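Sharing a structure below in structure tokens format, with a few things to ask.
Note that this complex is displayed minus one protein chain, with the remaining chains in position.
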Amino acid sequence: MTEAAAFACRVGAGPVDGEWARAGAAGPDAGCVVLFLGTVRARSRGKQVVRLEYQAYPRMVEAELARIAAELHSRHELARIRVEHAVGPVEVGEASVAVAVSAPHRAAAFAAAGELMDELKVRVPIWKHELYPDGSTWIGLGS
Amino acid sequence: MTEAAAFACRVGAGPVDGEWARAGAAGPDAGCVVLFLGTVRARSRGKQVVRLEYQAYPRMVEAELARIAAELHSRHELARIRVEHAVGPVEVGEASVAVAVSAPHRAAAFAAAGELMDELKVRVPIWKHELYPDGSTWIGLGS
Amino acid sequence: MRWRVLLFAGLRDAAGAAELEVEVRHAGACVADLRAAAEVLCPALARHTYRVAIEARYAGDAEALPAAAEIAFLPPVSGG
Partner (left out) sequence: MRWRVLLFAGLRDAAGAAELEVEVRHAGACVADLRAAAEVLCPALARHTYRVAIEARYAGDAEALPAAAEIAFLPPVSGG
């Protein structure tokens, strides 16, 4: 067996629980793992949310996340990066995204996990459809 | 039932797995959870580590963590903070500490989790005994 | 030449289709040409902001369109 891959991702039916990401990032070479879980809030922009439905362009999600991961590995001393994102329905209180970053030292893991989420939110082709009691809307820039 | 406590901690026999901290911090009012897991590395300061043994002053660990949590709640908009730290033996690859912070927005959760670890490392009365094939040492400032 | 164009989110709803076949008649077509042709075919697209990806990578408006490349029109993303 070679060492676990520096990057891996999963895009599929939700919700995500973070365990795949955490376990894949962990290892005896890494002093720490930072796990980020994004969960669906009961309210968004002042409206009651019933649930979300995510749509994705899976081929490009994987390609774009791989590019982001390569950038992060070049900027920080990291062990492994794992990303999981739900597509389809996700209920309030459930997680839609999990990011796990392991590193020898915690500053790099915290920085990379935060930067990954920043990049994911602006570059990775996934769209959030918010469903309310009286309608729904696609979320995006300016909506 | 009132809302889950803004802060809770556990100090006991290890290893920790992060699930108690993550589950306690999560909630539908929090858009995200950041979980930090500190794990025992196979090498430390150039030496092979067989395992660690942590000693703590539990009463003050809880008091000092509660003070740190109160400071973080006053500096950031957070939902809940959970901290778990192992005492006694922890093997290589196992986690000795878990910190989970939930918040409406991720920037606050990332910042608070990082600051909590920074403060824990300098203020919280826990001591690490590193065991090597040929001896052992207490880790501390300058060691 | 013709390209298959994948549509997502609000763009997909506006077009009423998950993909379009778009033709650009002149040689050496670039991304801007494909946008223009698609918006003639489906005028609702013109009311939306979107980026274009060629083979799963963001492309600028001046980029050439390789034959048979998979093209996607991507409205502002909102994952996370």
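A, B and C label the chains in the order they appear, each numbered from 1.
The rule is simple: a contact is a pair of C-beta atoms (placed from the backbone, for glycine too) under 8 Å apart; a residue touches a chain by one contact, two chains touch by 3 or more.
This is a predicted model, so every value here is computed, not measured.
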item	value
Omitted chain's touching partners, listed by label	B
Contacting the left-out chain in the complete assembly, out of B:43, B:59 or B:75	B:59
Chain B residues touching the omitted chain (full complex)	38, 54-57, 59-61, 63-64, 85, 96-97, 117, 120-129, 138-143
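Following the convention adopted for this analysis, only the chains that are shown with their structure count from here on.
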item	value
Distance between chain centroids, defined by C-alpha means - chain A, chain B (Å)	23
Multi-partner residues of chain B (at least 2 other chains)	none
Residues of chain C engaged with two or more neighbouring chains	none
